[in-house]
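Handing you a structure now.
Yeah, one chain of the complex is gone here, protein chain that is, but the others are all in their spots.
Take a look at subunit A:
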Amino acid sequence: MFFLSILPLRHDDLKEMLDSNKDSLKLEAMKRIVAMIARGKNASDLFPAVVKNVACKNIEVKKLVYVYLVRYAEEQQDLALLSISTFQRGLKDPNQLIRASALRVLSSIRVTIIVPIMMLAIKEAASDMSPYVRKTAAHAIPKLYSLDPEQKDQLIEVIEKLLADKTTLVAGSVVMAFEEVCPERIDLIHKNYRKLCNLLIDVEEWGQVVIINMLTRYARTQFLNPNINVNDDEDEDEEEKEKKAEAMAMAKRKPYVMDPDHRLLLRNTKPLLQSRNAAVVMAVAQLYFHLAPKAEVGVIAKALVRLLRSHSEVQYVVLQNVATMTIKRRGMFEPYLKSFYIRSTDPTQIKVLKLEVLTNLANETNISTILREFQTYIKSMDKDFVAATIQAIGRCATNIGEVRDTCLNGLVQLLSNRDELVVAESVVVIKKLLQMQPEKHSDIIKHMAKLTDNIQVPMARASILWLIGEYCEHVPKIAPDVLRKMAKSFTNEEDIVKLQIINLAAKLYLTNSKQTKLLTQYVLNLAKYDQNYDIRDRARFIRQLIVPTEKSGALSKYAKKLFLALKPAPVLESPFKDRDHFQLGSLSHLLNAKAGGYQELPDWPEAAPDPSVRNVEVKESVRAVGTVTYRDTGALWVFQGPQKMEGSEVTDLDSFKCLKLCLMGHVYLCRCMWTECDTQCGSDNLICQTFLSPFDSDLFSTESDSASGSESGSGSGEESGSGSQMLSFSTIAPSSTVKSYELLHRITGEGLSVEYCFSRQPFSSDANMVAVQMQFTNNSTSETKSLHMEDVKLQSGMRVKEFAEIESLPAGESATAVMGIDFCDSTQAANFQLKFFVSIQPPVGELMQPVFLTENEFKKEQGQLMGMNEITEKLTLDIKCRNEHAIVQRVTTTANLSRVPCGSDKECRFAGRTVTSGSLVLVTVVTKDEGATQLTVNCEKMVIGTMLVKDILLALTQ
């Protein structure tokens, strides 16, 4: 690189260097060549010398050769073919990264003759077991398509195949390919819709943008308008209202229910509003704007306002979109009004956009604040901005009747401003305002008439002249005098002013011909010989119209009506009105013109298409089994499940599924090796490549305290009896009978023994506590006095309601007491002193209370607890419990759940809520032949879910 600054050597020297045996010389030569390309210099004559090095061992030389090749292959097609075999060899390399890179370069060479080779390579790579190679294949699809659009049908097949891919790595790239090649084939998305929604959060940022934009369009074709029952526009005219009313009447007959898939999309995109990437935030914002029910759209405002802190280019785009949104949904941004205040250091284009937003946000309540802000803006040194502010004031005045007079007065004051541009702009705006109620303001018109002596800006002069002409009856004395002055300066005026002078003359001629007849003639004569043909035309036309001659037709009778008709006041509208028919955030929206390749945002369908098209067979589980998700992982993963995988290579699918639990999330905790392997689940991505070295168990011990896993249970389990011990001998107990645990043995308790049980009754004084019933027995020979709790040691957040003190317990007697403990939905122990140190630790099943759900409610709730909140296990039922009754009994004994009615006898469902937070816990047991059973637990609290799965699994298999 040091040599780069030295004068470029002749190409012959470079050729020589490329031909040498030394890699260092080759590298040096390649660097110079690439530097030439970067500067835009032609290096094409070196092609043969460079291509020879395509198989060079040195990786940097190779990379630079690729850069060269991609740049010049199009120009030297024949020679480029020499390199193809190298890439074909690369496609077969055992290393996935080399395969990917070979495909990448091969597909970037724009040589039509190799299309069949590319097609073959893409097809092969699309079923490669490495997701990285598959990703590269997805990238190659649009390249091939642009080279040869004839290949579309075959490419769609590949896209279809890759869309079914379950890895986050591939998802973004393949949707990108879909958008470029076949955006109209919305049917390809159906089966993958839910998967894409669920994967979204873990896809890389750029892919997220593409997927979200595509799903917005998809949703517009598949779901119903969620706002069908709501009045959409804040200001709409009568006709529209009628239409709405009709639609509403229709809607009333059929109440709107949001499709769960529609909800899924909204729910899964919402957290992405927190992305650091402005493009992602904007994509979610437009999705909510176009798809969400009106009441929910508000969430995007905060995130968009946040983007205003970003680079000025980002601000520019965001403000354009906010401006469009504020027209439709003003309320959403009102709380953030102050965030749009303008600083003197903002670039002018940002200032003008902020002004636009402020104007759109103005209403009766905040107008006084906004006008006060505007007043400071008017004094700015940035004159373009001042002009825009005056326009904005004009718009506020037209939109909000209450402040019209205030605004007008303010603007009139500006007429005495020293800056001519300010005055001119004010004149233009005042003209528009005056048109609304001219009769009230003749003194303003007089004032403006005086301005013609000083003001030079053509647009302003033209505006004043028009005003005087239009309302000449209000200023009968001044008007002819103005015309006189104008006639004098006619030849020096700008064209628009000249046109208005003619207009004024005509109007005066019609109303006051006595005074102005000669003047008008004079002006028309001047205009007749003007250089501009528009002016000549106008003069001829007007002369015919107003000056009666024998030839003049019937029209001249109506001249007065033509010229002095009542003209409607102009509507001052935002330039952003109606821009929302473009998808927000798009280039087309920004330019307000359809850009090439823009896909229209379809209108909502009248009736929803069949939602079942999105159903997928159970095998292809929606949540993409085996996908290593990261950001979705709520809690640290507790190491759970059958721990038989130690040190073994996993080859069969079952144990693979067992692994899944611990793999999800923190694969990397396991110091795993990335190796490749050909299992039958080869297509199943990353996990297949992830084989665990023997688990480093102490690695996990660091987690156990926070994760409150099963380990912490076994510590105190010996004396108090852990959950699993209980299960082993309580299988016969029906759900109503409860199992007692020992709290204090009579020997350690010096005669006092205490047992406790979870009564499963609601604890009366605090609904968030688990009721624990204690039985005290005095086995000693003497009376025990004042039994009460002291020195309670709890984990943070936990609470205890102590039982009433037992004043005395005579020898041989028993007493019961009930206490309440809020375990905070964790299995942490509550420790306290009861003469002796004791500890109560709940099995996870006791941390919940039953709720009654109908079958439909259950399904709905389960639908909302998918993804990481769902844990599925396969098991084989214990011989003794292969009937419904036994299953129900065992499950309800393990956990305090109630049964949910169910149509099928192969399926048992249970529901409950955790005591503290009230999170739903849903359990489904589906039995198949031979005791094969699938157990599914859906719970928002993943730790509870995993532990519960383990407990129920134990209960059902023992």
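Operating definition for what follows: contacts are C-beta pairs under 8 Å (C-beta built on N, C-alpha and C of every residue); 3 or more make two chains touch, one makes a residue touch a chain; residues count from 1.
Going forward, contacts and distances are computed from a predicted model.
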Name of the absent chain as recorded in UniProt (options "Ribonuclease P/MRP subunit p14", "RPP14 protein", "Calcitonin receptor" or "AP-3 complex subunit mu-1-like"): "AP-3 complex subunit mu-1-like"
Of A:K22, A:R484 or A:K785, the one touching the omitted chain in the full complex: A:K22
Residue touching the undisplayed chain, where the options are A:Q77, A:T221, A:S339 or A:N768: A:S339
Residue among A:A49, A:V318 or A:V851 touching the omitted chain: A:V318
Given A:E16, A:E124, A:E205 or A:D481, the one touching the chain that is not displayed: A:E205
Hidden partner chain, residues of subunit A it touches: 1-4, 22-25, 27-28, 31, 34-35, 37-40, 58-61, 63-64, 66-67, 71, 74, 95-98, 104, 107-108, 110, 130-132, 136, 139-140, 142-143, 146, 168-169, 173, 176, 201-202, 204-206, 209, 213, 271, 274-279, 281-283, 302-303, 305-306, 309, 311-314, 316-318, 338-339, 341, 343-345, 347-349, 373, 376, 379-381, 417-419, 585-588, 590-591, 593, 595-599, 628-636, 666-669, 671, 674, 686, 698-699, 702-703, 706, 868
